[in-house]
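Contents: one structure, followed by commentary.
A protein chain is absent from this complex, but the other protein chains hold their places.
For chain A:
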Amino acid sequence: MMDEDTSNSVRRMSTRTRRVAPKMVAALASNDNRTQAVLARLEALENDNPGLETVQVNDDSDASLDDDDEQVFQKKQSKSTKRKTRQAKALENAKKAPRTFHELLHEANLESLPRHVPTYLRAAVGPPSSVARRHFCTVCGFSSNYTCVRCGTRFCSTRCQNIHNDTRCLKFVA
């Protein structure tokens, strides 16, 4: 039988060496990192292009200008008449680059407002009243009774455990 993951730290680990970088082992053992992984996963749910590794930010600013060549030409002309320092250019670029939601939220500094003012942060529902959480097998989706001792994800049977070990164990990024 598998133990609950709370007893995980007390458990004696086998001496078998695992093919995981030592840093990673230390990171995975702490409960905190598991929550970090969960948060990263939730963050990924809001991502538009999860399949892609890199998102090129300045990619389409050129493409959108292709629409009307005249405008581009005019802009180029006006740019050439003014001389800009490198610093000014950098500042302008920084202004232009789209910022993430978290940056904007941080910038709005909503924490500084008095308590009675309803804001984005205070409108969040907050934690559920019942702590009981249903667990579903990450492999097949049915209710799961067991937890992986290494990474804390859930599975329901030996079959699913094997699939989990082969594919997803310790790979927090899906």
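Things worth noting here:
Simple rule for what comes next: contacts are C-beta pairs under 8 Å (C-beta built on N, C-alpha and C of every residue); 3 or more make two chains touch, one makes a residue touch a chain; residues count from 1.
Keep in mind that, in the parts below, contacts and distances are computed from a predicted model.
One chain of the assembly is not displayed; among "Ubiquitin-conjugating enzyme E2 2", "Serine-threonine kinase receptor-associated protein", "Actin-related protein 6" or "Tectonic-1", its UniProt protein name is "Actin-related protein 6".
Panel shows chain A; residues 38, 41-42, 44-52, 55, 60-61, 63-64, 66, 96, 98-101, 104-105, 107-108, 116, 118-120, 123-129, 133-136, 138-143, 167-168, 174 of it touch the chain omitted from the view.
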